[in-house]
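What follows is a set of notes on a single structure, which appears directly below.
Every protein chain except one is present and positioned as in the full complex.
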Amino acid sequence: MRNVSVVGIGQTQVGEHWDRSLRDLATEAALNALRDAHVDHADAIFVGNMLSGQLTGQENLGALIADEVGLRGVDTLKVEAACGSGAAALHVGYLAVASGQFDLVLVAGAEKLTESSSCNTTASLAMAADADYETVHGISFIALNALLMKRYMYEYDLVPEDFAAFSVNAHANAVHNPNAMFRSPITVEHYKRARDISDPISVMDSAPVCDGAAAVVLMATDNLNGNRARAIKIAASAIGSDSLGLHDRRDPMWLSAVELSSQKAYRQAGIAPQDVNLFEVHDAFSIMSVMSLEAAGFAARGRGALLAREGAITPQGKLPISTMGGLKARGHPVGATGVYQAAEVVQQLRGEAGKNQVANAHVGMAQSLGGIAANAVTHIFVN
Amino acid sequence: MKLMKPSRAVGIIGYGAYVPRYRIRAEEIARVWGGAEDGLPIEEKAVPGLDEDTVTMSIEAARNALARAGIAPTDLRAVWIGSESHPYAVKPSSTIVADALGAAGSILAGDWEFACKAGTEALQAAIGLVGSHMAEYAMAIGMDTAQGRPHDALEYTAGAGGAAYIVGPAENALAILEGSYSYVTDTPDFFRREHQHYPEHGNRFTGEPAYFDHTLRGAQGLLDALGFKPSDFTYAIFHQPNVKFPQVAAKKLGFKPEQIAPGLLTNKIGNTYSGAAMIGTTATLDLAQPGDRILMCSFGSGAGSDAFSFVVTDKILERRNKATKTQWYVQRREVIDYAVYARHRGKLVMN
Partner (left out) sequence: MDLARHWRLKDQRYRLEGTVCADCGAKFFPPRQVCLECKSTNLTPREFNGHGELYSFTTLRSAPMGFEDQVPYTVGVVKLDEGPMVEAQITDVNADALKIGQRMEMVTRKLRAQGDNGLIIYGYKFRPETKAD
């Protein structure tokens, strides 16, 4: 296997893009990434997306985006792994370059969630869960996270405020990210006053419904020829899986897919969790941040929320997370999110993260989850 | 009068009741429509939950009946449901219920309609099926989630609930059938045309020529055929569209108030239509003693009456404790206001 590096990144602002279509957003992000990489072509294009068919009536995104960016004719396909689709597309792109099949690959993640009614969007996002045993009962994706959070609070004797620091940190970091959806800070008071959607989860625990696209350009590290100072190496790319349904887990309080994919990634990169300088965690819901920190090896079981309370997760802490706003505040255009995370880690490792720059950042990890961590995609980047 | 009695002795081997948990007070309905708060026909009536209908309510009553009977669901050869509120106009409720019980397959299933006597009509048929040796066990259910037009007199009383009975050989019965009798004429006192939400009724015409004439002839016909008088019965249960009608009918026939008291539930759950006489009887069986004789007399508009005489056996003592009793359901109550009631009964326009 060859080493693979990221040589270009592109992002659109995340938000409610009433005036822009899925293809507009994907094309903008892709062109930005190609421009950033100083290339005008790619051998293959992999598009991460979850719900284009369901919400916009458009499938076959690979061919569509290839054509739109002027690369009609290349190898292309869409990759779907629920909310982890973007990261899964990156994984496929990584494998395509590492295998030697392609030298230059474009990976784009794109999602447009605002194209439909909110109840249709809610129903569509629930397709990440088990259709026959969860969604048929009216169990939304938020409800699944709420079931986990309520049990977690019961097991570890916590209250909702114990989760507030995750949202406060995410919003604080998004203030300085021009691509973020929510650019105003929040306080613990805001968090406590927030409206319940599915108790104990409030709007302040949840990533917003939004649109966005991000892209990265991958190149075989051997082909860099020493002249790409801003190239960031992908040290690991690994997927772990678990049961689709919550009911099928032996231990619902433990995200096995996160543990599996993190451990695989640490082995590939030859590092330990304490070597990670920043972690773009899948903070679609606060409970996912907490449980991911535990299963990825950053906190002991039942202690994930304490990391936030101790201040470890801020840009100045020992494990900064959601450094550009995370899913909570940058926004969570689901199939694009994994690619945003990768682009943001690259920003950090290039030293281009502006006011959110994590000092001495050499090892960055991004982790994207599909469903209730039915799959977990972990990437580790080094500069 | 000719008694109906099968050549093979049969009886009830299991029974079960169901009443949903929600109640609306009659005075709450009167508050909305400016009605008088005195002289209301009942205190409160049962209202089904948003996720309940005749099928789901029948399933729970039927599971209670199976638990008491102690037979396998596959021993049933018929599941018949009498109701005026089947959720499908075309597609049997009874196949859903039979499958939910685990009884589907080699079985008869069908939905019966005869206003409020559809359930007892199904019971007559079950008696015939078992009594003719065509089957060992047959289930008859009377269940309704009846609708009354807003502001109509029926809105105060149209309740929800009912009961399931399993008929089997007399030697395995908790109450042995002594005989039955039915009386039916064309009397259009109450009806609902196809595709209509709410029934029409003849106001006071529903009384003397309909309820009273048929109920009295049904009950008296059975008494005469059996050679019994009211004092031969420990208990009697009459169809109960309100509290007053069954009290008057009982008195005219010569029954005392204490004979009908255990089975008179309308005041607390409303008129459960096809379920009314049948659930009054499950409430009575819950406290009857071996040797007690029970009269069950239904009435259905359109119009007719089915009357049955049962003698309770010692099997009642053990079996009645094997499932939830009728009074538990009656006393389980969550009072709702008219707005919530309107939502539960599909009276809010959502689309």
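A and B are the chain letters, set down in written order, and residue numbers restart from 1 in every chain.
Here is the rule we go by: contacts are C-beta pairs under 8 Å (C-beta built on N, C-alpha and C of every residue); 3 or more make two chains touch, one makes a residue touch a chain.
Keep in mind it's a predicted model, so treat the numbers as computed, not measured.
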item: Residue of B:Glu44, B:Glu60 or B:Glu84 in touch with the missing chain, whole complex considered; value: B:Glu60
item: Contact partner of the left-out chain, one of A:Ser52, A:Ser198, A:Ser237 or A:Ser292; value: A:Ser198
item: Omitted-chain contact residue, chosen from A:Arg35, A:Arg72, A:Arg193 or A:His247; value: A:His247
item: Residues from chain B at the interface with the omitted partner, ascending; value: 21, 49-53, 55-56, 59-60, 67, 87-88, 96, 99-100, 102, 321-325, 328, 334, 350-351
item: Interface with the undisplayed chain - residues on chain A; value: 117-120, 122-123, 126, 132-140, 142-143, 146-148, 150-151, 154, 195-201, 245-249, 252
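Going forward, only the chains that are shown with their structure count from here on.
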item: Mean-CA-position distance for chain B and chain A (Å); value: 59
